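Apart from one protein chain that is not included, each protein chain of the complex appears where it belongs.
Take a look at chain A:
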Amino acid sequence: MPDLSLYKQTVDLYLSIAPGHSRDPLNAIQEHMDSMILSKLPRINGIVLAYDNIRFLEKSAKVMYDSPFSFIWVRVDVLVFSPKKGDCLEGKINLVSPSHIGLLILGIFNASIPRKSIPKDWIFIEPDTTEEQGRWKTNDGNILEPGKDLEFVVDGIQREAGLTMVQGTLANS
């Protein structure tokens, strides 16, 4: 049974509220959280997919020194995507190559299973023309091609340029 690598966490954030939002501070916090969707929050090891249950930890915000912004501590429940090495995930194949198998997790996160992580007894079937992708044939006779689902084990996370990619392995299956 594949994991989802989805976790619910409660985080405390120290946020600023612009003067123009002073009459509706909750709206200001919501706008801030909206902009954090699909981003990585500080001190959270994962990607924020959703948030809920915003509450203020203080009765009033502070205006400090010469800044016109107000600052306040806020507590929010967040849903994060946080795959870990060894997790079992399922993805939909969207690219097949002798070099690697490309998948999408939850329809949005890319995963890649490089050649060295594919079992040695699997066979790559060359395409008839250069326009086609070809397919992988598993040791038990299954054919892997774009559109099929595939379970794999997380082998690592590649997080660069604000993007998260999952490196997978099939070596044990």
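In this section, a residue touches a chain if its C-beta (ideal position, glycine included) is under 8 Å from a C-beta of that chain, and two chains touch if they have at least 3 such contacts; residues count from 1.
By definition in this document, contacts and distances are computed from a predicted model.
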{"item": "Undepicted complex member, UniProt protein name, chosen from \"RNA polymerase I-specific transcription initiation factor rrn3\", \"Vacuolar fusion protein MON1 homolog\", \"Trafficking protein particle complex subunit\" or \"Ras-related protein RABF1\"", "value": "\"RNA polymerase I-specific transcription initiation factor rrn3\""}
{"item": "Options A:9, A:30, A:94 or A:138, residue touching the unrepresented chain", "value": "A:94"}
{"item": "Hidden-chain contact residue, picked from the options A:51, A:109 or A:152", "value": "A:109"}
{"item": "Where the unshown chain meets chain A, residue by residue", "value": "23, 38, 94-95, 97-100, 102, 104, 107-110, 112, 114-116, 120, 123-126, 128, 130-131, 158, 160-165"}
